[in-house]
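Every protein chain but one is kept in place in this view of the complex.
For chain A:
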């Protein structure tokens, strides 16, 4: 299972309690150690950066399992737990964690409630068919900090749970069943990770069931929802009739805890000991000496230990691999669902063929090596075993991206330490040594002989790398070290992109400023002492058009015998996004494609069949469409035009950025009658020029990436937030007070380029009360005209051109467009004499 939540809602702290229960760290230090934050910078910043796996073994007592209805064999449980980061910049780590788990513990701060990242990860987990359970965390804040009364607290919790359920309800999945969480069913826990205590309604129901002479399940229902207990009549009602009526939850759960905490905090030990005795809690003599908070912590830990409540919830309500893989196989396996590999995954068969998904690479302590961390879905992986590694580009039947290597060692991950084991059967997470040279980020492993196995489906990330920095080494001779460092960096992070610019600069691209900062730090470490220079972060832009070309443009081939007439127009709203999502793409069935285009985007049905290509890279959000009527040989130049289009859409005419959302129409074509004169040598560059010309006549514009920012802050900080946002060209589109709290929730759009230093400024302007979460949201058109000298967009274009080492002046339209009937000056350089011969040819 994985632990997922918004940043700072207490995942790692809560995880500590579970780790403590398995005896790995002492109960007393639980909550402070943050066992799963293994890196120095994680401890320093107090945030989790990498997801960390830890395998925990528990023995449950018979008594606690007596009401467990599922199939079980013995009392021993092994839980493979993965703690994930909450900061949105690292959400690729969450994706990697979710893929290899079956259940998720969703942690929500009881005051802050469901935040943007909670929502994102929850959606992600349901998309992966991972069953969630919820814990309302930081209960201690209710009692100590805010001191809210029972009814108000109940309303709070109710709202938090409802908000989570609203998100889950949108993911109806017949195979997964009802995924919503209900306190009365035991799928919601209430916890205080910092103090190491937690409860579910089951705990209290057990205590009270015998007292009221009802069954536990009946009692649980009474402890939540519109059930009230009248202490005067000692009767349950469903209405708040008399003043002595109190909600079941408040009367029997909230109040007792409140009393207990207050007694401890006020050091009323004379009252405390009898209470503890009544509850049957034993305290050690030295613990009795404690005062105030430490005393409260110990008492609560002894009374309502977090591990028991959470473990019980997980064991009772989260599926075992055996159960989960039955329905997850469809999501996981790329191949046919009736082959033996699918069957082995479905049945979680330890004797079946090995199917193992490596979801991430973990740097090992010896420099340069990595553990391949993943999950065994079927079969058993053992030390010394020969495995087939299928990389992300593997195509079944081909030999591309395929290696056969042996596993040197299999290891179980235990947070900060590892334990070597002989073999690991299916259903478990595992780390392997000796495969790191063949896996970049992820991959599928099978047995050596299973040549017809298909790979497991690749992960889809919810964030995209929009922020980039250029890195170079201080000394030119360190270049091999830099290359090696980048290679390792690419491995160690599921999402970072290490690429290269046309100018020869190495680029590191990540989700946000923080992500880049961590990546650069890692890169420095990987390079072992060699210094690097990091450029200021830049964002990549896109080029697009604002309206249809003002005229049909024409370009002639180098030999002047062929002419291409083209127009550019912006794509319909939402079409580029649909292509991004893969709803429309090159590999679709043309019928389905034309249906979507006709119904959603108002395309002509026939036209939809005339799409020649998508680009760049054959899948990008631009198209070239054939609008010609009755042109001879058109078929013959299609390949050339498509090649020119792929090239041009990758490097637009403004600043050689990718194009986006442009539809190019080939309006007419005049071709030479001889095939030799209309070959690709003549047509590719002509198509490119015509595309550029058509774009330049269609009011070209730049698109910039925009973040959606969510900020939570008290009312007093709002002024500061607004002023910083205004400064940064951001605009708020939603402001809402969180019901029952003094906190406001603000959603705003902020250009990514303005986001550098944003969180620092925001903290300064609000004296640390506001913390933003930025997620890439959409591309936004910049209104200024890049062709108008001195405009904002023109300066931006000039900057980019300078950075890329291009000519500062854009190539003018006249270089791309040819005109009929003009004087043509052809300067022919005679190489032999070195002299210039000027010929003026009058045409038309």
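What we mean here is this: a residue touches a chain if its C-beta (ideal position, glycine included) is under 8 Å from a C-beta of that chain, and two chains touch if they have at least 3 such contacts; residues count from 1.
Methods note: contacts and distances are computed from a predicted model.
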item: Candidate names "AP-3 complex subunit beta", "2-(3-amino-3-carboxypropyl)histidine synthase subunit 2", "Adaptor related protein complex 3 subunit sigma 2" or "Nucleolar protein 8"; UniProt protein name, chain not shown; value: "2-(3-amino-3-carboxypropyl)histidine synthase subunit 2"
item: Among A:680, A:781, A:798 or A:813, the residue in touch with the chain that has been omitted; value: A:680
item: Sole residue of A:476, A:533 or A:808 that reaches the chain not shown, by the stated touch rule; value: A:476
item: Selected residue (touches chain absent from view) among A:39, A:638 or A:747; value: A:638
item: Identified contact with the non-displayed chain, of A:212, A:438 or A:749; value: A:438
item: Residue, one of A:8, A:287, A:330 or A:505, that touches the chain absent here; value: A:505
item: From A:497, A:596 or A:787, residue that would touch the chain that is not displayed; value: A:497
item: Residue ranges of chain A at the interface with the undisplayed chain; value: 391-393, 395, 398-403, 437-441, 476-477, 479-480, 483, 486-487, 490, 497-506, 556, 558-561, 586-587, 590, 609, 611-614, 618, 635-640, 643, 647, 672-673, 679-682, 684-685, 805, 820-821, 824, 831-832, 834, 841, 843-844
